[in-house]
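Okay, so here's the structure we're looking at.
All protein chains but one are shown in place.
Let's look at subunit A:
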């Protein structure tokens, strides 16, 4: 067994720490870099985009901008949220394609901003995961559970590439 090296795509600070927002989807807790997070909202009225990828099947009005609302559950082998599920929206700003874009992430509940230390992170195991391995950048052992650090940048970049390709 090789010694787990820290995933390169996480921007640890000089002390080997990361400020991250943790949130719950289904039975799992996830963590994303707090610096991406723009705002946390209660669920707003959503608009279905017929024909869009189920990961980004809705639009919301975020302060006068129309932004996609993503439901990452299908990417982690969970049932997509229904319109009636209690939800919060985490608005993140990501670099997608040609520029920075806001995307809303649907979460069942938003937990806290926590400090994750580099030593507590393990790379996703080769086997034994229910999810595509490259959707995950790392796993953090915390108390009696595990926090997943998803690779949302890759997820959205791929979605955009796929969307762009099917046009041309």
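Following the convention adopted for this analysis, a residue touches a chain if its C-beta (ideal position, glycine included) is under 8 Å from a C-beta of that chain, and two chains touch if they have at least 3 such contacts; residues count from 1.
Here is the rule we go by: contacts and distances are computed from a predicted model.
Between the listed names "Chemotaxis protein CheA", "Membrane protein", "ABC transporter ATP-binding protein" or "4Fe-4S dicluster domain-containing protein", the UniProt record for the complex's undisplayed chain reads "Chemotaxis protein CheA". Contact with the undisplayed chain is limited, among A:48, A:77 or A:113, to A:48.
The chain that is not drawn here is touched, among residues A:37, A:103 or A:148, by A:103. Checked against the full complex, the one of A:67, A:90 or A:110 touching the unshown chain is A:67.
Contact between subunit A and the unshown chain involves residues 44-53, 56, 59-61, 63-68, 70, 96-98, 101, 103, 156, 159-160, 162-167.
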